[in-house]
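What you see is the complex with one protein chain gone and the rest in place.
Order as written gives the chain letters A, B and C; numbering starts at 1 within each chain.
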């Protein structure tokens, strides 16, 4: 079994008066520690890593570590545009208690991000990181995709243990699985295609949806691995409306709204992200009710 | 079970001195009639419909009907840019013996092909066609995609019995399955993602690959429906290199080359399509050997 | 001066009860023969070539020739997906009286339309065509772009006299001008960027807008060539709203509506194209009034 196999959620970073809301952040984590989640990802795309200063980021990792027992994996996002900056962030995150770092591809100089450049970048980061590295393809945000051929080369690095594939291109994900050894973990990042990603060989996922309905996500994993396809399809179909709302459709704002609705603290994202209009909040509330989730407010 | 469930191949149109090679066309079909294929598609994208005159097309349908017993489904491509032209072609194909017509989306005036325009187009075609209509999304060639919401509306038309989804976007295919009734057939068109498409609810496929290894394609269907995921993944992985060569990578020329290599007649595609360079032919030969296919030449 | 330098319009094909409306077609042409236009393009994208049968197309060319004196250039669209079909159409158009054929790139098998394939296609067509060939890049409809390097190679063919560049990518157009000899005509096809295209070296245009305001389009050409940039910018800005409506925004339906509004006959496009909603017709009417065009209805 790959080291990282299992179910994770990327947690939100709540703000209050535009400052990190530490009590809410801690309280959210305590909630998730009572669920079936194997671990948490902090400072991911859903954690507004792009909106958080280095100092705030260090604090986020440290707080999460305090609230998470050793048995739960703490994965911290440390991707930066420069190799140097990514290494620094990874060292700091490890020092603050991260078990693993997850590193998105650089994306600003898109046109120059050849497989060659990306393989070199990740190799240098993995050489220097005190903790294992999880690759992270999230083309929807970075505009860059590390090709399966690049993943294949990086999979042999002793300090690179897997990849999170955020997109819904199942053919691509299958190729990544096929080109990497069994102990290299491929985690899905798109909840609307989660069961199909598991079908082609993913051994887990990092899903915003799993912050809301972790048990249902785990059940989907069980249904696929036991070959109960009809049931898997039915459950996937039920989950899709909410999955879409807290995924590509409304992004961070959708995710934070849903957290508020189940009684955790999401709050407003930092600008320029905007809060959702009331009509959309109602839609999400209804989607949660359709899943028998107890909804607040 | 949906009316069309099963495995099909889109057959090539062989030419000799740039004219339809009727003996070869007949001979190829006689070969496929000895396989597990439920039926054949003529005048599809792989049949170079875009390169064939109306008169040649009529002949192709008539010849296929002569060689195919009543129990085998003959599906003929009749999509044109205009609604009127599509209806005329559908009437002629039915008269020549087609059991079903498959109608690609119009694609020249891409920007104007709203869901509204496409629903109206297909409704008029289905009203007028003497035989049932199979919708056909093939964005890679037309640049247009009939949205799931449009398929949902069209699925209630009594003369529209299903759709071929040629792309590999599994989330899109799943949504089409979810929005249409059980007796509406959704067929996969991408061989590299065939098992994933079956997993999300397709009940068959129209695959160039099935012209070469029909039994293996059928076995993939059986593995998925019986929940033998590990074996399905393994078989899919074995089939992928050849699937790619006769699919998106080399298109019609790749498909015709592979037909030649197994002892059928592919021949050269019509210009401007070009024959494959020798090196690529060798690659395809090797991919066929890797699948234990007896290769000629 | 390049052979084709000057201003042209692609004319619409009017239908009545879904059949070619010959009297209206003739009458429209007689109107344009009283304007400054150097010639007309029939069976272009705006002429719904994609919706017209071969027989109808032959008739369209013959009718246009009857109405056009020898001094006015008759350019006929003859592009087909196959090289063979394009040659046949070109021979027929020449026989029916076309002075020049305009040949859009094939576009169905997009992925295979390499520069090599396109150069071969156009060379064979030009070898066989009895009249000179005008290349035609219209990526918005075909999804294919003949690269400047390909145009450069084709410009040396004695029977290829120019290109219509329909897009608004001024850098691309400039490169085409720079890589071709002075007697090779580069005509603009996008009215909203017409003056910029002239600025980088186009020596004319084929514009739907020129069917409505030919004198203004010609004046724009004069302003640019005499270096009166401020006036050119002002005139271009005035023309843009209408240019957009009869161009990319509403396409054939927008163009036909505008013809109706100035007292010519546009009529409805063939399905699946749809007529414009009343509100959009009003917008176009107002845009024409803003240009002091006498508007009917």
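By our rule, contacts are C-beta pairs under 8 Å (C-beta built on N, C-alpha and C of every residue); 3 or more make two chains touch, one makes a residue touch a chain.
Predicted model only: the values in this text are computed from it and were never measured.
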What chains on display are touched by the one that is not shown?
A, C
Of the residues listed, C:11, C:196 or C:288, which one is in contact with the missing chain?
C:196
Where A:94, A:191 or A:252 are the choices, the one touching the absent chain is A:252
Per the whole complex, from A:106, A:148 or A:204 the residue touching the absent chain is A:106
In chain A, positions touching the absent partner
18, 45, 50-51, 53, 81-85, 106-113, 116-118, 120-121, 124, 140-143, 248, 251-253, 270-274
If the hidden chain were put back, which residues of chain C would touch it?
168-171, 174-175, 177-178, 190, 192-193, 195-196, 199-201, 224-229, 233, 236-237, 240
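The rule we apply is simple: only the chains that are shown with their structure count from here on.
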Stepping chain to touching chain, what's the minimum from chain A to chain C?
2
So chain B residues touching two or more other chains come to none
